[in-house]
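Here the complex is missing a single protein chain, while all its other protein chains stay put.
The block that comes next holds subunit A.
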Amino acid sequence: MDSSSILDSLGVEIIGVMAPVSICMFLVVLLTYSLSVTSDPQIRTAANLIYIENPSDSATVKLEGSLLNAIVFVVLVAAVTFILVLLFYYNFTNFLKHYMRFSAFFVLGTMGGAIFLSIIQHFSIPVDSVTCFILLFNFTILGTLSVFAGGIPIVMRQCYMVVMGIVVAAWFTKLPEWTTWFILVALALYDLVAVLAPGGPLKLLVELASSRDEELPAMVYEARPTVSSGNQGRNRGSSLRALVGGGAGGVSDSGSVELQAVRNHDANQLGRGNSHNLDYNAVAVRDIDNVDGHGNEDRDVVERSPVVAISSEQSTAVGTRGNIEDRDNVMDEEMSPLVELMGWGDNREEPRGLEESDNVVDISNRGIKLGLGDFIFYSVLVGRAAMYDLMTVYACYLAIISGLGCTLILLAVYNRALPALPISIMLGVVFYFLTRLLMEPFVVGMTTNLMMF
């Protein structure tokens, strides 16, 4: 055939985001199964401030305690976001960048190191401590570099984003069960409010960033589609938008706003007093609308990603931060409750977009960006489902993926920053409980009698 079908390239962008999310979830499930991580009730973290769950408590006590935990957690996150907005307002960009690098180093080094150590112990891998230390050090440094420095291949950056998501999610699955569910639901609701409501901190951040046209480094996963050559590029970016835009008369402008909020949570455990480090990184990325029909003006499909990171050290015990032990559960989480869509251009800007990407190194012209926090919380949900059964894992995986698909379609329709957590988490929670309560007895009863349909 001389002409290829539309089916060849339709939906590339969506798969470009769903694939790393699936990989992250799959690896977290593997980790959960192989390491048999059990929640240790003695650890007090920011998620456990009020109530430490004890398996022998009654249902009402657990309910109230977990609810309080979740509310406190969300309040902390909201407070830090507001501080973040303030910091961004006063232009502390360099400080934020350095802090992000430090937190990437810390997450990969300590939490990643703890996971590697437990893997080595579990599988009895014969490796000595010097080699292990050197390997871990190299791994961590490479990760830190790949997060923000230029000149690193995008694949490496994507891999490290996924690895960081896995590490943080694996840590989060150590939280007790009820607390985990309540925190997930509370965060999904918070996300919805923070991004869409008029007074929401993330919305303020987007507006600040867009009014200033600033760029911030971001802990986000960029799914850049492969740049195809020549006239095939015509349909690259616009296919989904055009498809969804449907009867509205073809493709529209390519402005897109993206917003990711990256949030860092550091919490030290008990034994050192209640020292918390709450860091909040918010990332806002923005794409300037293309100017239509203005002659020789270069239509910049430029993305600037302003990032605001804030860290507030409330702890006086600085020395404890450097204490790297297995008990030192430092929780760094980057939460990006938003999905961004960049560069859904129309046909005219495609050739120019190609030139742009040749000249400028770190500007991404096409593709969807998904914040790291989304990876983390999706994987936490699936990891928690994995502690029950494989059936719930699959059901929750499907729910999350379909929620993500819905969010992406909404993104193409509304063309503004959208929260990525609410739909997926809600679907995931609903499917988990439905599967556990309804489907399990049905299916198991049938298959053990070798009856299927």
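The definition used in the following text is that a residue touches a chain if its C-beta (ideal position, glycine included) is under 8 Å from a C-beta of that chain, and two chains touch if they have at least 3 such contacts; residues count from 1.
Everything below uses one rule, namely that contacts and distances are computed from a predicted model.
Trainee: Tell me the UniProt protein name of the chain this structure doesn't show, selecting from "AP complex subunit beta", "Isocitrate dehydrogenase [NAD] subunit, mitochondrial", "Gamma-secretase subunit APH1-like" or "Integrator complex subunit 9".
Mentor: UniProt lists the chain left out of the view as "Gamma-secretase subunit APH1-like".
Trainee: Where the complex has a chain not shown, which of A:Ser5, A:Thr131 or A:Ser211 is the residue touching it?
Mentor: Only one of A:Ser5, A:Thr131 or A:Ser211 touches the chain omitted from view, namely A:Ser5.
Trainee: If the hidden chain were put back, which residues of subunit A would touch it?
Mentor: Output for subunit A: 1, 3, 5-12, 14-15, 18, 234-235, 239, 242-243, 246, 250, 389-391, 394-395, 398-399, 401-402, 405, 431, 434-435, 438-439, 441-453.
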